[in-house]
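One protein chain omitted, others in place.
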Amino acid sequence: MRFFSDNAASVHPAVLEAMAAANHVDTAYDGDAISRSLDRHLSDLFETDVTAIWVATGTAANSLALASLCPPYGSILCHRDAHIQNDECGAPEFYTHGAKLVLVEGDGAKITAPALAARLAATPGGVHWAQPHALSITNATEYGRVYRPDEVAALGEIAHAHGLGVHMDGARFANAMVTLGCAPADVTWRAGVDVLSFGFTKNGGMAAECLVYFDKAKAQGVVERRKRAGHLLSKGRYLAAQIRALLRDDLWLDNARAANAGAQILAEACGQRLLHAVEANEVFVRMTPEDAARLRAQGFDFYDWADGEVRFVVSWDQPQAEITAFAAAIAAL
Amino acid sequence: MRFFSDNAASVHPAVLEAMAAANHVDTAYDGDAISRSLDRHLSDLFETDVTAIWVATGTAANSLALASLCPPYGSILCHRDAHIQNDECGAPEFYTHGAKLVLVEGDGAKITAPALAARLAATPGGVHWAQPHALSITNATEYGRVYRPDEVAALGEIAHAHGLGVHMDGARFANAMVTLGCAPADVTWRAGVDVLSFGFTKNGGMAAECLVYFDKAKAQGVVERRKRAGHLLSKGRYLAAQIRALLRDDLWLDNARAANAGAQILAEACGQRLLHAVEANEVFVRMTPEDAARLRAQGFDFYDWADGEVRFVVSWDQPQAEITAFAAAIAAL
Amino acid sequence: MRFFSDNAASVHPAVLEAMAAANHVDTAYDGDAISRSLDRHLSDLFETDVTAIWVATGTAANSLALASLCPPYGSILCHRDAHIQNDECGAPEFYTHGAKLVLVEGDGAKITAPALAARLAATPGGVHWAQPHALSITNATEYGRVYRPDEVAALGEIAHAHGLGVHMDGARFANAMVTLGCAPADVTWRAGVDVLSFGFTKNGGMAAECLVYFDKAKAQGVVERRKRAGHLLSKGRYLAAQIRALLRDDLWLDNARAANAGAQILAEACGQRLLHAVEANEVFVRMTPEDAARLRAQGFDFYDWADGEVRFVVSWDQPQAEITAFAAAIAAL
Partner (left out) sequence: MRFFSDNAASVHPAVLEAMAAANHVDTAYDGDAISRSLDRHLSDLFETDVTAIWVATGTAANSLALASLCPPYGSILCHRDAHIQNDECGAPEFYTHGAKLVLVEGDGAKITAPALAARLAATPGGVHWAQPHALSITNATEYGRVYRPDEVAALGEIAHAHGLGVHMDGARFANAMVTLGCAPADVTWRAGVDVLSFGFTKNGGMAAECLVYFDKAKAQGVVERRKRAGHLLSKGRYLAAQIRALLRDDLWLDNARAANAGAQILAEACGQRLLHAVEANEVFVRMTPEDAARLRAQGFDFYDWADGEVRFVVSWDQPQAEITAFAAAIAAL
């Protein structure tokens, strides 16, 4: 039973159907009706006029967003445990042409307003240090924690006061939204986010992520950057169809709700083992290698995070019986 | 009726089925069994031990290949009309970090051995001119012409004598193979090609291209480059499944055969209008704007290539009736 | 006797004295009084408020200028024989992060207004082709020809109408100015030039070139780019002192006048051999290998340019006797 990554989850049947249906659309690149409808659908969802740009991976989405916000000679503030810092093999540096990532600390991979303010205050001016141009936060974070609208707004205010653009890595934005229960606008542009990487792949899609530019001026050059990165698909309609299918009737929220609910069941079973509050679909727990081995012997697969720490991820398509069985096995340790 | 691009063609049902079947595979990135089988399947096809790397677009495939062959301070020889020069918004420059494309002339977008030799002989040595490190040729070419094995071998010999790596852009490699009728090995590694961009998207795939490294040493760093370009899919099995499906039972050749056959029918109808011999699925013809308008008025859609020149592309899924009708309409002009 | 390059000329004594005098200045980087005076001196010279940025080489100056004008995904129009295309080992591509150089033809390495207009008209829009963002011209050109103010203005008008920034490579700007006799402003900003690489090294300096931004907004980021390219000298006063010395009492014009006058003497001796009108300090002539060997046997050193073509360069410090002797030797062939 697979609890190691939502990247291993299946594609939702409605998404597969939408992709098959796109077979009847016959325009190249992103000139088709499905693709052209995404600006509108995402503008509706976010209650403001946005520019949407879609690509196949979160790494590409994040990196394109950062290249929009930061020149090659600038720096980007992010959390020490951010995906852009640790898991993308230097993709942000590739796309930005060498901007520096400057690391900020914080519990649960969350940056706090005081930490951001302190970091900016300690940054020397002048040409010797790469001046900060962007802030990137992740919601839900790499530890499954969620930024509330007021927390984002506090960061956004500081960032904008210092002339930084604000990027939100939303690889698990759906999981955050389910927990927050607010309007998507509240935790994004109303809180100062300029561009969001809106993830669909982990949440029932196949390979589909959407950059949403709330500050449309910041989208300048992004379609050219996407093309020269090889991320403009020649048959773009099949990618757009995935996003369209997941947005329809709030399927994206349903999928995330299922995953989050499963994570809550595991969280209860973990009790004192929990390393972080469980606010999305990830559960980080203390566990001895012996206990981990016991669980694996029962057929549960998961990720060793660090010494004495493991990570469980519940996917949108996780059968309830698997979750219940896993919770029982954990509780029985 | 769509004759403007094979990028607008549908995905073959067998490919869609294979992708749906991949829903039952649950490993992330490219660790799954389908992905892991591709080295073997392509080694079988090419009768030698190859390293295969797959991505979603031809632009990414070409650019990764060129970055494998040419350092940032080098240059790449290609035809003036090459896709890498004209249609990728500087993707080769992005991936190679600024290598220069040096243009060579030749009929039908084919580079001849004398032209290559002359260009290399005229290249100054030293550090002021970006020294050539790679040759990139396209088969079938941008004008639907095909390089024969002996032609590739002549180029490969010159290239290797000058220390250049050899890349073949095979966005329409299948169409070339159908025309050539030789073994895939004959026109690639046996003729000096070090790395091939093997295209599947235009030929019944959805978004799937495969880099095939015949010189495995030249693959060094390519998986890292793929990752930092955002082209390692987190659910890579769906991409691998497309390639697997098209290779099975020579479906890739069947698809290309259908497209090429259609192009031959159009070619006959075009007669003296032909600008280039038709050796793949593209037909370039002289045509007045008035004639073009007449065809469009009858529902035929195609691409204006240059003043008084148009391009027709026959896709793998083109209904025979459409082809016949189009041929008749052209003949009736 | 050296006629092969003005890069081999000596440094003017006044420049050496100014550098020695800078030993008494003790501020690091470019914070010293000499450096800080350059904006003013160049603003005076050009009769407008400019931003000046100085570096040690013309390659760095040109590349920084181009990076100011063109994003990584754009293209730069220049002459096929431009220094930035042929002699800088891809420096523009390095500094711009992969912008493309698009080549335009023209006699004497001069781009004409119709050629520029035609090239722009033939450029496809959209994201597949790297869109043009800059025009770079060289004055005096690589063949020692000079653009007049009206010629630059015609190019500038077309460029600006298409949204391009305009760069002038002035490695031999002094030589052009002596020939033109106009105000420096007339052939630069009044004619639409946004940024000039003003060369001093070949003209009596040691290693000093100055970027002059007439459009100060375009200088955004250039000091950061200079720093990260390693071109902010920690003892910048010695570089600024060179420029200051050459600007004082029009020494730069005196030096260029001497070089140009010598070239005129050679030009007369060359007569029908001339390949290009001699308008600066370079003389391009037809010459058989036998004749070239005869001259070399008499102690004259020069550069083989192409088959049957040689180049003579007269430097600012060339003794009159050498010039007279060379002219006589040529005439005697």
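A few comments on the model shown:
In order of appearance the chains are A, B and C, and numbering begins at 1 in each one.
Assume a contact is a pair of C-beta atoms (placed from the backbone, for glycine too) under 8 Å apart; a residue touches a chain by one contact, two chains touch by 3 or more.
Bear in mind the structure is a predicted one, so any value in this text is a computation, not a measurement.
Contact with the chain that does not appear here is found for just one residue of C:Ala130, C:Leu239, C:Ala258 or C:Ile330, C:Leu239. Remark: the omitted chain is touched by one listed residue; of C:Gly230, C:Gly271, C:Gly299 or C:Pro319 this is C:Gly230. The chain that is not drawn here is touched, among residues C:His79, C:Lys100 or C:Lys202, by C:Lys202.
The hidden chain makes contact, of the residues C:Leu42, C:Val55 or C:Leu116, with C:Val55.
What chain B contributes to its contact with the hidden chain is residues 71-74, 97-98, 127-128, 130-131, 221, 223-228, 232. Summarising the interface, chain C meets the missing chain with residues 2, 4-5, 7-11, 16, 19-20, 23-24, 26-29, 55-61, 63, 88-91, 93-94, 201-202, 206-207, 224, 227-235, 238-239.
Looking at chain A, the residues touching the absent chain are 72-73, 75, 86-90, 93-94, 96-101, 127-130.
By definition in this document, only the chains that are shown with their structure count from here on.
Homomeric contact chain A/chain C: same residue numbering on both sides for over half of the interface positions. Greatest centre-to-centre distance from chain C is found for A, with centres as Cα means. Chain B has its Cα centroid 34 Å from the Cα centroid of chain A. Between the Cα centres of chain B and chain C there is a gap of 42 Å. Computed centre separation for the pair chain A/chain C is 49 angstrom, with centres defined by C-alpha atoms.
Within chain B, residues 88-90, 93-94 each touch two or more of the remaining chains.
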